[in-house]
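All protein chains but one are shown in place.
Entry: subunit A
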Amino acid sequence: MKTNFLMLHTITRIVSFIILSFSIFLFFAGHNNPGGGFIGGLMTASALLLLYISFDIKKIKKAIPFNYSTVIAIGLLIAIVTGLNSILFGDPFLTQYFEYYNVPVLGEIELTTALPFDLGIYLVVVGVALLSILTIAEDDS
């Protein structure tokens, strides 16, 4: 019997992007509301996983040409470099800074060094989740 995935495919196309955008929202919301790098990363990973599971892995690999071990490495690097940044100012490793700015249209916004650090965490989480699951999934021997 040949199974028909039409429903799954159609829904996945829409849903996965909703999850993706929500995950990015969660990532940025992190500092003041529930969310952050870890949660955002997990949600991104689950959106991507949905894509991988409902479509053929090889097809998606072509569409998302990331090497996830590189993603992990970049994430770690960003997190460590953000931490090292404070050493330049004579503060202990991983001291985070924040400052409020007034931007014309957007009003007052807050910029923190915790954000790039969180981005590093986000990338590592996405990379780890997808790397381990895809490695297991692709193993056909």
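One rule holds in what follows: a contact is a pair of C-beta atoms (placed from the backbone, for glycine too) under 8 Å apart; a residue touches a chain by one contact, two chains touch by 3 or more; residues count from 1.
Rule of thumb we're sticking to: contacts and distances are computed from a predicted model.
Within the choices "Monosaccharide ABC transporter ATP-binding protein (CUT2 family)", "Na+/H+ antiporter subunit A", "Carrier domain-containing protein" or "NitT/TauT family transport system permease protein", the name that UniProt assigns to the complex's undisplayed chain is "Na+/H+ antiporter subunit A".
Touch with the chain that is not drawn comes from one residue among A:20, A:60 or A:94, which is A:94. Mapped onto subunit A, the interface with the missing chain covers residues 26, 30-39, 42-43, 45-46, 49, 53, 69, 72-73, 75-76, 79-80, 83, 93-94, 96, 98, 100, 110, 112, 114, 117-118, 120-121, 124-125, 127-129, 131-133, 135-137, 139, 141.
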